[in-house]
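Removed from the display is one protein chain of the complex; every other protein chain stays in position.
Letters A and B name the chains as they come in the text, with residue numbers starting at 1 for each one.
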Amino acid sequence: MGLQLRSFTLQALATAGGLSLLLPLGGCQPSRPSGAGKPSLTLGAVIALTGNASLIGQDQRLGLELAQQEYGGRQPALNLRLEDGGSDEQTATLALRRLLQEPVVALIGPSLSQQAFAVDPIADRAGVPVLAPSNTAIGIPEIGPFVSRVSAPVSKVAPLSIQAARRLNPKLQRVAVFFAQDDAYSTSETKIFQQSIRSLGLNLVTVQRTSTADIDFQKPIADSLKNKPDLIVISALPNDGGNLVRQIREMGYKGLIVVGNGMNSPNIYAVCQRYCDGLLIAQAYSPETDTPINQRFVALFKQATGSASPPQFTAQAFTAYQVIHQALEQLQRQQANGQPLASMSLAELRRQLNSSMLTGTYATPLGKLKFTPQGEVIQQEFYVAQVAMDTTGKTGRFKLLSNPAPDLR
Amino acid sequence: MEAGLLVQMLLGALLGLSVYLPLRCGQLSLATPGFFAIGGTVAALLSTRVPALAGSGSTYPIASVLLEMVLAALLTGVLALVLGRMVLRLRGIYLAIATIALVEILRVVTLNLEFTGGAVGIFGIPQPFQSAEGYGAFTLVLLALVCWMCDRLEKTRPGRAMAAIRDDELAAASQGINTADTKLLAFVLSALVAGITGVVAAHFLNSWNAKLGNFDASITTLAFVVLGGSRTWLGPVFGGLLLTALPELLRPVGDLRLIVFGAVILVGPLIFPQGLITLERLQALWRRRPPWLALPSNRGRR
Partner (left out) sequence: MDHLLQLLLNGLAVGAVYALFALGYTLVFSVLGVINFAHGALFTLGAYFTYLLIGGAVGANGLIAGLQLPFALPFWLALLLAGVGAAAVALVVERIAFRPLRARGSDPLLALITSLGAGVILVNLIQLLVGAESYSIPVGTLGSLPVALSIAGAKVRTVQLLLLAIAGVLLLALTIWIDGSRSGKALQAVSEDPVTAQLLGINSGRMIQIAFGISGFLAGMAGGLVGLSVSIAGPYFGIGYGLKGLGVLVLGGLGSVPGAVLGGLIIGLAEACVPADFSGYKDAVAFGFLFLVLLIRPQGLLGRPLAEKV
């Protein structure tokens, strides 16, 4: 190798040169509102449009778009900036930092709790309110004063369905638990399930760990059926969980099955089909809720997709947008002499929006919502539904059981 | 460019170098994400569970980060010594798969252990820097140091031994090169680089979990080296910077983003089979340098 150019400094120079070539490609010229432009505000959203979690992200995207359609045009006008946060922490971090370069008043997202632990501190340090539509893990609002959520934490929702199962079959004793060990939500949820199983004096006969990438569950099912359970409790996501349910039924299990909130989605119908029938599920959202706002939301959803049962993720994303918009409206009303909000300094607007958001009460598709000062959601209604599949076995609905909401105030 | 992106690009370059080091002596090891995950876990555990490291100020002391780096380097180094002895007898794709197996075993074990936080991982990792710029400067210094190490390595005896093994292992052995030790050296260095990179990444990402070292990461980091070029350390650095930035630069194409990204990975090696950075291209660039870049005297070959 007769090479003269082996000098470290030169190669370093070359790298720097290459880097500087990349700089203009970054192409980020923050579109600051130009002085006397239209007083419209920007709302950022980081959701998973690619990767494993895109199943969640595509539901959320629809919810945000419906909310934009419903509220974006009302005063104060709000624009939605949607960025793909991928299904990993790095992509979410980049998407969020990208949005922070824009004059966003608040952020919605990210799709996964793991991502929230990575990106929310950044937004919090920047003083930008983040409202999580789907992070249910323990510890999310505690990340910082600017972090809050509309997704009820798993500890509130999960125990209800076990209690409901007990009411349906007072004789049940032996419980088998399954959970997807590589999913943060499911691992948090199963802890709550297991606690409430024990506290009801039931006998936890086996705990099976599965993975969200698994598609064949014969082995863990065979292992758990050996213990003759009369209740099976599953914490998983729609795909793997739906498969698990189908295979459990095909292997001949006849007893009750409780599934966690991760499977609270019409997406499961396609997976477990007629075997979905009878599943018990505690919900933070029910399409059957009989309130004007929910009927409006369901109508919007039906217009967009032709189906009348929006998934919970869609409802929660819609709600997140709605809450932020209504908090802005409230803030606008408080402005002396009707100054447009856009004339306020961005940092001040974000701070006021955050406190306005946390003090309001909202009538949403999820029911009446308010927040603790910390940013934890206080949801009035929870539901326990039982899946009822139609005769074709292709689609079904979540039929509400009598409202079991405990006193949460 | 946004400073956060720059930090991730620099981290990508470091990981590229970690894959590059064993490849310099012809060893296709994909263990980098595993050691990266270990480094991150060490940092996450120490900084969240050891109050003594937190210092008294509002930010986490950089000295503590450096200490974490030392401990992570020690742990990954020792592990690499032991594992390297076992796996470096394997060749080609067998070595690649054996290292992927290690990464996968590590991921599953991390998921199952209580103290690593399972799937949620460890969060609330304290921040040594208030801004991404701080991380950028720190990581840049780290990258410069590692580049300098690689550069020294390429010019010294062990480095030349590595190149000889890559070209022809039998011939290298017959010239009296201790091939086993040389390969092990490259493997251990690779692990150290990945481990300390994990420490920085854990602080930068605020949280850490098992997913951060998985099969996808193994293959992506390999792409850094292949697309950048594996004949000089500049290749993986450039590949790491470019391929980490690319999906971000492609955001304007929206839903087509990852399809275009895939097309770049597909077409890149077809157009640049030796990688983007080759010695020939560097030489050509050097010949056309502007006059002000002339060195006072040509130091010639070593």
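Please note the rule applied: contacts are C-beta pairs under 8 Å (C-beta built on N, C-alpha and C of every residue); 3 or more make two chains touch, one makes a residue touch a chain.
No experiment lies behind these values; they were computed from the predicted model shown.
Looking at A:Gln69, A:Asn169, A:Ser307 or A:Gln339, the residue that reaches the missing chain in the full complex is A:Ser307. From the set B:Glu68, B:Glu169 or B:Glu248, the residue in touch with the chain omitted from the display is B:Glu169, counting the whole complex. Listed residues A:Arg149, A:Arg209, A:His325 or A:Arg350: the one in touch with the omitted chain is A:Arg209.
Of the listed residues B:Val50, B:Met86, B:Val141 or B:Ala284, the one in contact with the hidden chain in the full complex is B:Met86.
The hidden chain makes contact, of the residues A:Leu64, A:Val271 or A:Leu328, with A:Val271. Of the residues in chain B, those that touch the hidden partner chain are 28, 86-87, 89-94, 97-98, 100-102, 104-105, 108-109, 111-112, 168-170, 215, 219, 222-223, 226-227, 255-256, 258-259, 261-270, 273.
One chain of the complex is left out; on chain A, the residues touching it are 50-52, 54-55, 57-58, 181, 206, 208-211, 213-216, 218-220, 222-226, 238-240, 242-243, 246-247, 250-252, 267, 270-271, 273-275, 305-307, 393-394.
Criterion: only the chains that are shown with their structure count from here on.
Residues of chain B that touch chain A in their complex: 1-5, 8, 111-112, 118-121, 123-124, 127, 130, 132, 144, 147-148, 151, 154-155, 205-207, 209-212, 232-234, 237-238, 241-242, 245, 247-249, 251-252, 255, 257-258, 279, 282-283, 285-286, 293, 295, 298-302. Remark: chain A residues 1-8, 10-15, 18-19, 22-23, 25-28, 49-50, 83-84, 88-91, 93-94, 97-98, 101, 113-114, 117-122, 125, 137, 139, 143, 181-184, 186-188, 209 touch chain B in the complex.
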